[in-house]
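Read through the structure below, which is laid out as structure tokens, and then see the notes.
Of the protein chains in this complex, all but one are displayed in their positions.
Going in written order, the chains are labelled A, B and C, and every chain counts its residues from 1.
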Amino acid sequence: MRKISMFVVLYVVWCLLVFPYDRTTGQWDTQSLLVGLVAALVVVVLFGNALPDRSCFLLAPRRWFWALVYIPFFAYYCLKANLEVAYLVLHPDMPIRPGIVKVRTSLRTRVAITALANSITLTPGTLTVDADEDGTLYVHWIDVKFAEDDEATREIVSRFEGHLRRIFE
Amino acid sequence: MEAFLYTALGVLVATSYMCLYRIGSGPTAPDRTVAIDILGTSLVGFCALLCLLTGRDFYMNVAMAWALLSFIGTIALAKHLEGMGFDE
Amino acid sequence: MKETSTIVKTISRCVVGFIFLYGLYIVCYGHLTPGGGFTGGVILASAFVLEMLAWGKEEALKSLPFRLAKPFDSAGALAFLVLGLLGLLLGGDFFVNVIQKAYPGKPFSLFNAGIIPLCNIAIAIKVCASLFLVILVLSVLRVAAGGGTEDDLTTQEEE
Partner (left out) sequence: MNEYIGVAIVIVGLAFDVFGCVGLVRLPDIYTRLQAATKCVTLGTCMILIGIAILTGLNATGVKALVCMAFVLITSPTAAHAIARGAYKFGVKLEEPTVVDRYAETQTDEGRS
């Protein structure tokens, strides 16, 4: 099941790379579609064992829906982060109070923790320094507001946690 | 349109020079690693703009290959900074 | 406890297949776009290098074992030579594009370039396997502190 979902995803990526549909003549390039089948098969045979833990989620439409909901939410925070960095860089005094805080998350699977860490890295003022598998994240914060674990957790993690749980767990 | 694209390429060259300044004068080795990573990412944008300027879509292939190899190089440098060997 | 972090491991698992697929794309379209055997082979090898970086040597040797990599290294060169000799036997000169002469098709499509894509694939196999072996041998030599040889590599793999 995992390998089948990997095959489907790889084949879609191949089709995106090759773009076999010719818009001027309206014909499909069958040769590249055939070669794509062979190529995706080769990758699945070679890297079939090297998969994320639970890639079955790729076939569930409900998770795709929540992922689509997550994109504008994430884009908003990403833009906000960039504007804050622009303000910080152009400010003559550069008001920073850096520090590394420890936050806890209730997400369990590796893929979810990874997605959370990457989201934290791209959002305002925070950068993941290390992540343990039991859900402890060490976050470098450019402007520390709360040094305690619980408050920092509420400030940094909780806005992504619900979404990511719906997507990945 | 062409003037705009040349200006955009000039801006990206200026950012690359900022990265080169950091590579040259970074006090420690991690500073230089950061600058190399950022240089790779911004050159992806450079290749993409070249694709638009010349109208040939193979520059997109160059950009993708650059992104892949820059990622692998950064991971390797970071592992070296951590004091680990290549194969641990 | 020295180990790569969870994030790097997971992202490498997600990305390594796509890197390999991209290498295959570069190889297969080498006669239509820039790229070709050598470039694609380097990208294919870099997929294994990323696996080695993130998960260690054992994991990389699981997807491309040492006893497979050595024959692939030779088989790529041999296939390239056989393609050249095929032209010598059937067409009269070294590297004559016999397939394209026999079945001329529409230009600028994938299958109608004769032996050129096959040459690209042969070069890619050769480059990928030998680059993988070079990096593997370098890392083993560093661990063995100058005393490592090829026997050392094979014993490590048997363990």
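Rule of thumb we're sticking to: a contact is a pair of C-beta atoms (placed from the backbone, for glycine too) under 8 Å apart; a residue touches a chain by one contact, two chains touch by 3 or more.
Worth saying up front: this structure is predicted, and the values here are computed from it rather than measured.
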Visible chains in contact with the missing one: A, B, C
Residues in chain C touching the chain absent from view: 1, 5, 7-8, 11, 14-15, 18
Missing-chain contacts mapped onto chain B: 1, 4, 8, 11-12, 14-15, 18-19, 21-22, 28-31, 33-35, 37-38, 41-42, 44-45, 48-49, 51-52, 57, 60-61, 63-64, 67-68, 71, 74-75, 77-83
Chain A residues that touch the omitted chain in the full complex: 13, 16-19, 23, 78-79, 81-82, 85-86, 88-90, 94, 96-102, 117-118, 121-122, 125-131, 138, 140, 142, 144, 147, 149
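The criterion applied here is as follows: only the chains that are shown with their structure count from here on.
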Dominant chain pairing [most C-beta pairs in contact]: A-C
Length of the line joining the C-alpha centres of chain A and chain C, rounded to whole Å: 30
Euclidean distance of C-alpha centroids - chain A vs chain B, Å: 21
Of all residues in chain C, those that touch chain A in their complex: 5-7, 9-11, 13-14, 16-18, 20-22, 24-25, 28-29, 47, 51, 55, 59, 62-64, 109-111
Residues of chain B defined as touching chain C within the complex: 58, 61-62, 64-65, 68-69, 71-72, 75-76, 79, 82-88
Touching residues (chain side chain A, partner chain C) in the complex: 6, 10, 13-14, 17-18, 29, 31-32, 35, 39-40, 42-44, 46-47, 49-52, 110-111, 113-114, 117-118, 128, 130-133
